[in-house]
Each structure stands twice: as C-alpha cells, then as structure tokens.
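Worksheet for the structure shown next.
Removed: one protein chain of the complex. Kept in place: all other protein chains.
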Amino acid sequence: MNIYEKFLRLDRRYIFIFVAVGVVIPLIFPMGLAVSTSPPVENVYKEIQSLPPGTPIVLSVDYDPSTEPELSPMTVAILRQCFSRKLPVILMTLHPGGPGLALDISHKIAQEMGAKEGVDYVFLGYKAGLSAVILSFGQDLRISFPADYNNVPLDRYPMMKNIKSYNDIGLVVTISGSTFPEAWIAYAHERYGEKIAAGVTAVMAADYYPYLQTGQLIGMLGGLKGAAEYEKLSGRPDRGLKGMDAQTIIHLFIVLLIILGNIAYVFVLRAQRRGAPGPSGA
Amino acid sequence: MHISHDIWVWIAAALTLCIYSFLYKDNPFYKFAEHLLVGVSAGYLLVIDYYNNLLPNLITPVSKGMGVLLTTGQFTGSLAALVPGILGLIILTRMLPKVGWMSRWALGFYFGAYQGLIITGAMQANILAQVWGTFVKGGNPVFSVALFGDFFAHPGFGHIILAISGPLMIIGVICTLTYFFFSTEHKGIPGGVAKVGIVFLMIGFGASFGYTVMARVSLLIGRINFLLTDWLGLIR
Amino acid sequence: MKKIGVLLAVLALGGFAFAEAAPGPAGVTAIDLPNDAGKTIVLSWPASPLDKEKTFQGYEIQRRAPGETAFAPIGQTAPGEFGFTDQPSEAEDGTKHLVENGVKYEYRVFALPGKGEPVAMGEAAAVAKGQWYNTDRTNVLLGIAFVTSVIVFFIFRAKSGAKLFVRKIAGLEAVDEAIGRATEMGKPILYVSGLSDASDISTIAAMTILAKVAKKTAEYETPLIVPCFDPIVMMVEKEMVKEAYMEAGKPDAFDEDSVFFVTQSQFGYVAAVDGIMVREKPATNFYMGAFFAESLILAETGAATGAIQIAGTDRVTQLPFFITACDYTLMGEELYAATAYLSRDPLFLGSLKGQDWSKGAIMILLILGTILLLISTDAGLYFANLFKTAAESAG
Partner (left out) sequence: MRREIPLAICFLLGVVMTVQFFIPHAYSQWLLANMEKWLIIIAIFALLLGLLNLIKIHVQKVTRRRRDWVYSIVALSGVAASIVTGFGWGIGAESPFMKLYNYIQIPMQATMFSLLAFYIASASFRTFRARTLEATLLLIAAVIVMLGRVPLGHVVEDGLRLPAISEWILDYPNMAAKRGIMIGVGLGAISTALKIILGIERSWLGGGD
C-alpha cells in the first residue's frame, strides 16, 4: 500500500483534531482576517450612527439558545453601538426562549459600557402573541408591557417618559433564527411605517434578501459573517470576528482536504487502473 | 483567567466533554452521557406535554365542561375535549393483550385525519407553490424576451446570465422530474434528459452541502466558546 | 392526454378566482371579507385632501350596531392609510369588541385635521358572514381532483390485470444484497425510520418499507434492531414486524424488544442510535423517512463502523449528506415508490403509474407556461398565477 493509499485511508480522528484546533486557536488568539463589509450590514450600522443621540431603539431578542452562537454576537455588537451613541435601548423578546439570553447580554454589556438600567436601557421581558404585541406598539407599548421584566411600571423610568409608540422609536432591530422579522415587517413596517433592521442566521438570510430589495428591511446581518462585518464597522472585534477566523480556517481546511484527497485518488488510480464505483444515488 | 464557580456550569462542561469523547471512540463517559440524555429528555417531554397540552387542552376543559353539565345539565363546547381523551385511553388498551386491537380505532382516527391534512398540504405547498415558484421570482416572471433583448442590445456576461437563469430553472425542474419517471427505463431520450436531471441534482446537492458547513461550524464555535469563556474563563 | 386538456381547461376557469377586486368608488366602502369564517368587515376610503398637511392626524372609524342610537369610535389609522379591518378583539382591560355574523353594521369615517373639527368622509354599511367555499383554493381542489382521478384510474387498470413496468431503482435492488450480507456476517440489521412522527407521510413510507425488510430478515432469521423516535410509530412497527415474522412462518424468531422506543428528543435519539451502531456493529443500516440536521451524524458514524448504508428521505436539505455518506440513497419520490417496487403489488404499481402521468401533466404545464412567457409576459404571468397559493414555497 503506497503513501497515497495510506493517505486516502487516513484515520478520520486526525481530521477531527485539526478541526478542533482550527476552531480553538483563533478563538483564543484572534487573527483578524480581513472581513469585507457588505451593503446590507453597512446600512444597519449607518442608520444607527445617523440617529440623533437620545433616539430610542427597540432591540428584540427573538431567538433561543439553539441559534445563540450565530445571533448573540449581533445583539452584543448593536447594543454596544447604541450605548456608545447614547441611544436609549428598549430590550424585549417575542421568543419564549429569549429572556435568559437578553438578561445575560444586557447585564454584561451594560457593565462593560457603563450603561444603567432604567436610564440607558430597559428590558421589557417576554410577551406572547407575536402580531398583537407588535401592533400594540403602534398605539402604546404599555398596552403589552405596562411594566418591565422586574415588574417596575415603565413610567418610573425617566427614559420611558416620552416613549409611547412607534412615532417615538427611531428603529426596530429584530434578531431572529426564524420568521419573526416577517411579523415585524408586516405589522410594524407595513402598518406604522416603522424602520426595521434584522439579524438572522446564515441559513435564513437567503429568505430575507427580497425584503431588502423592496426596502421593507433597511438592512440585515446574516449569520456569523454579518456579526463579524458589524464588529469591524464599529471597530469592536469580538465573537463575530473571532468566529469568522475559525469559519474561514475550517472552510479552507475542508477544501484543502478535498483537493489533497483527489490528488491522492488520481495517483492511486494511476497505480492500479481500477476506478471505484460512482457516488450512490447518482 | 478565572474559572467558573457555578457548579451547574461545571456539570454542563463535564457532560459536553463526555459527548466529545465519542469522537475518539466509544467509552464509559459517552455511555454515561448518552443514557443520561435519553432518560432526562424522555421524561422532560412527558412533563412538558402535560403542562402545555394535557392540562390546558384536555383536563381543564373537560373538568370545566363536566362542572357545567352537573350543575346546569347543559352540554358545552369544552366537552369536545372528551373525544381525544377517550381516544387516548383507547390507545392505552395496547397494553392489554385481550383488547389491544381496540387501539386501532384511535390509530384509524389519527392516520385518517392526517392523510386528509397531507393531501391538501402536499398539493398546495409541494406542487402548486413549486410550479408557481418556477415561473415567478419576487413577483416578476423568471425570464422574459425583454431580458434577451437587453443582452443583444449590449452584450455582456451579466446580461446573458440574467437572460438564461430563468429558462435554466425551468429546464432544471423538467429534467429533474424526468429523472423521477418510474414507467420508463433510463434509456434513449428520456434517459438523456434524466441524465441532465442528475446533473442538476448533483450541483444542487453539492451547493447545499457547502451552504450548510458555515452553520454547523458556528455550532461548534458556540460550544467551544462555552468551554473557553463560561467555564474556563480563558476569553473575556 | 385528454385528461391534461381537461386540467388546463379547469385550471383556466379556476384562474378567475384570482381576478383582483376592482377598487371601490369614491367615498367609504364596507365589504364582508370573502373566504373567511365571517366576523370581519373591511373598510376603505379615498385619501382626504387634508392628508397632505403635516399636522394631519389620520382617520377615525366610527361604528353603529343595530339598536345603538349613536356612532361610537372603534379605531384610528395613520395618515396615508385608507383601510381598516373591523374584527372581534379584546382590550387589555377585558372589554370585548364584537363583530357578529348576520348583523348590519353602519360605519362612518372622519378625517382628523391637526386643528379644528373632524371632517366626515362618508358612511357605509355591511353584514359579515362566513363562506362555505374558499374560492382562493379552487386551484388546489382542481389539482387534487386531477391527481386523484389519474391515480384511481390506474389503480383500476392494475386491478383489471394490465402489465405495468417499473424501472430499476438501485437503492432497492440493494436491499436483498444488504440483508444477505448481514446474514453471512451473522450481524444484525439496524432500521431507523426517521425522526418525525406518524403524521409525516415519509414516516409512513418508512414503516411500510420496514414491513418488507422485516419479512426478509425473518426468512434469513437475521436479528433486526428498530429504535423508534415516535411512540405511535413504535406501536405500529412492532405490529408490522410481528406480522412479517408470522407471514414468514417464523413467529418464534420475533423478539418483542427488537422494536423499542428511545426518546423524542432529536439529539438524545441520535446519541442512542450512535451508541447502538458502535456497540452492536450492525452489518447494514437503513435510514428511511424524515431526517433533519442529524442525518450526517448517523451516516458518518455508520460509515465508520463499516456498515452498508441504505438511506431514503424526502427531505431535500438532508439528501446531500446521505448521498455522500451512504452507499445507496432513495431520493424523494423514490422513497414512496419503494413499497410498490418491493411488493410488486399491482394496486401499488398502479398508483405509481398515476404519479408518473401526473408528473407528465405538470411537465406539460411547465412547457406551456414557458411558451406563454415567450409570447407575452402578461399571458405567462397570468398563467403562472393560476398556481399561486397562500402557502409560500417550501423550497
């Protein structure tokens, strides 16, 4: 058995080791591979940058732990930008699995950026009844959320004094692993003309491009790459960019494997003039 | 670097490593984690189903309906919940050898109802929606003579792609459908067309394989992040 | 062929279901929302000249039910919004807003200027009622009527003993060989019937294929392992396998515990099946039915144990992984053809023929639409929209 055959019979556990290393190293020592930003992400960033300080933003954490790795970096990046620009943030979630995540992130980032709950942000918590909740914001968000997650009446908070409906809200950002952005578009944008930006998983991204073309979404972050681009724009590298390093390494590693595998395969064919059967199902 | 002081984080981390140990080979740690996961999740589902379905959709309405019936003697809509209740009990007869065959009544109900839902659902989502989607993309027809016009007006790579993409889609669908013809051997003309169908299938499969890699790697990143950040505190 | 002609004709008729309602005349219009259960009235009105003003507040909708003396405000719309849907709702304080079927409601719409009195836009009245037929679904009805009649027609032809040819399906040719191999090696066969419940048609296909596989394993007395994801599937498959062993005349070779329930948690189930693969080292793994992200976890683990793997699923997103990691894969419709193929039962072969003819009809419709698009975009688009449904493409 020559070297090529040996290589083709490579124990897959060596591959596993490479994959593991390829993810761990960049997470600990980021390499900062050049991420080129794309218009959909730039538009979200510019929109938030252009809002005059004091303009409230609704940030809806519409996902659960299953899509957390892809989506939380977006929530973090946008929250940081809002805090640094002194834009009051109204955190909420329409996903029953959301509150835990929203709490963790808001506390961590607030601490880091020196933002205060009730002054720079509030967390409304979770409320069932998707469309009803979104619609109620057109009249008064207190219809759905008379009090916040800690059951403190919203009017106790100075920042909430002048915030009533979409008219007072500069932008709604929904981070979701499923179809929540569609609901926001249908009820908040179509009915009340509110500006909507979305952060979605890489798999969902394709479904939302049409909304970008029609302008129903002012912008969109797609998957870890979207988060990475955003971190690059706001100059705060974090899980997104680190993740992207890992992503790139793994993708390149797999492609390399395929190429090497095929080179070896060709040589083996040369050696023994017998081709193997084609792939199943073909 | 500050390691977590939360016992639950340690448990989660330990179990995570137990599962990963399977990548090396089957071992007692994995066996432990596997059996624990099976047991816990099986129990979890029963509890969740009880609180989220049985309680609101069976027990509460039936008891309410019964209350009304006994006090006022009137039948209320909430008594409809008796239907699945009885069928559910019939399912349980499967445990009794003598009358086990009764459970088929419930199965008949279950399968019958779903077949009805499937027929309409499949026609709507799998057939009509797909035929429509073959012609229409984002409200516009997938191709038109005009697009070819643009190409001949000012030839260019972009324009030719725009022009041929639509027809390509339709050809692809037709060829793929031909591959699924069972009445003819894959020979002659149908054979050739089916071959083209296979080409489309393979390109499609390759693409969605590549497309999925990213999402899967993100999941791994998520777990590693948990281990390095929440547990070991190596990254802030 | 003439059946197809019929379909075209009826589809064309059905098309009128999609004819857009003409915009109402000036002034307020109120209509009962069509194709619903009733209790919904749709109002619309033309733009008010005041609507251009910056300070314009929007429109107020007032309603009067029979027996009520005065109109009461029921809602407001933003400037530039010329429509309102009146349907039952409940406010936070529990006060209910009702819309009853068969009741004549009168509506008034007012334009609200920045300052000064509201300006009346006009009045309209309507009665809400539930419909008995959803005209938006005519195309679904016609489609089902066509496919059903074709399939039933061929089932009857098969009954009357017509010879029906079915092409080779590699994945199914391999079933015997795979079972034989397991027997020689004295190793068990693993049958995974998907990670969906019995409501899923692909699960049902998987169960019926199991019945055929079990019959063969019974003949060879090859041990069979069937871990189940769904309890109802477990119930049914237990019966099926037992039946298969009886038919094969090996009732005592049937092991009650060979078909068992694991858990309905996706990855809990996968963890257990992976464990079975590395410990029992089955010679052959079947993956039939509905699969999700876990498909590759199963197939790669199975491949590592050196088992022959035959997969079959209608889940388009998972096919790539089975195609690459398994020896044979039944793609989409092939999964449903399997029962007919393995049993050679004329009734099943007949229905398969029906499917083929329906496919032919659809292809002709596709070609027709293409021609129409070439002739005129409008004609093509009109034709295409005959197939439009509420369900968004699952592709």
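By written order: A, B and C. Residues from 1 in each chain.
By our rule, a residue touches a chain if its C-beta (ideal position, glycine included) is under 8 Å from a C-beta of that chain, and two chains touch if they have at least 3 such contacts.
Predicted, not measured: the structure shown is a model, and the values here were computed from it.
**Student:** Among C:223, C:354 or C:369, exactly one should touch the missing chain; which is it?
**Tutor:** Of the listed residues, the one touching the omitted chain is C:354.
**Student:** Considering the complete complex, identify which of C:169, C:213, C:232 or C:288 is in touch with the unshown chain.
**Tutor:** Spelled out, the listed residue whose C-beta touches the missing chain is C:232.
**Student:** If I consider the whole complex, including the chain that's not displayed, which of B:51, B:75 or B:152 touches that chain?
**Tutor:** Checking the options B:51, B:75 or B:152, the one contacting the hidden chain is B:51.
**Student:** Considering the entire assembly, which residues of subunit B contact the chain that has been omitted?
**Tutor:** That gives, for subunit B, the contact residues 8-9, 11-13, 15-16, 18-20, 22-23, 31-51, 53-54, 57-58, 80-81, 83-85, 87-89, 91-92, 94-95, 101, 104-120, 122-123, 125-127, 130-131, 133-134, 161, 165, 168-177, 179-180, 197-214, 216-217, 219-220, 222-223, 226.
**Student:** In the whole complex, what residues of subunit C lie against the chain that is missing from view?
**Tutor:** Subunit C touches the missing chain through residues 35-39, 101, 130-134, 137, 140-141, 144, 147-148, 151-152, 155, 197-199, 201-202, 204-205, 207-208, 211, 228, 230-232, 234-236, 238-240, 242-243, 246-247, 257, 260-268, 270-271, 279, 293-294, 296-297, 299-301, 303, 314, 316, 319-321, 323-325, 331-333, 335-337, 339, 347-348, 351-352, 354-355, 358-359, 362, 394-395.
**Student:** Just checking the interface: what residues of subunit A touch the absent partner chain?
**Tutor:** 10, 12, 15-16, 18-20, 23, 33-36, 65-66, 99-100, 202, 206, 225, 228, 244, 247-248, 250-255, 257-258, 261-262, 265, 275-279, 282
The definition used in the following text is that only the chains that are shown with their structure count from here on.
**Student:** Which chain has its C-alpha centre closest to the mean of all protein C-alpha atoms shown?
**Tutor:** B
**Student:** Centre to centre, by mean C-alpha position, how many angstrom separate subunit A and subunit B?
**Tutor:** 22
**Student:** Rounded to a whole Å, what is the gap between the Cα centroids of subunit B and subunit C?
**Tutor:** The separation of the two C-alpha centroids amounts to 11 Å.
**Student:** Express in whole angstrom the distance between the two chain centres, defined as the mean CA positions of subunit A and subunit C.
**Tutor:** Distance between chain centres, rounded to whole Å: 29 Å.
**Student:** Mark out which residues of subunit A touch at least two other chains, giving numbers and ranges.
**Tutor:** 282
**Student:** Of all the residues in subunit C, which ones touch at least 2 other chains?
**Tutor:** 319, 323-324, 331
**Student:** Which of the residues in subunit B come into contact with subunit A in the complex?
**Tutor:** Within the complex, subunit B touches subunit A at residues 23-24, 138, 198, 201-202, 211-215, 217-225, 228, 234-235.
**Student:** What residues on subunit A touch subunit B, complex-wise?
**Tutor:** 13, 16, 19-20, 23-24, 27-28, 68-70, 201-203, 210, 213, 223-225, 239, 243, 246-247, 250-251, 254, 282
**Student:** For the complex, which residues does subunit A have touching subunit C?
**Tutor:** Against subunit C, subunit A makes touches at 12, 138, 143, 146, 191-193, 279-282.
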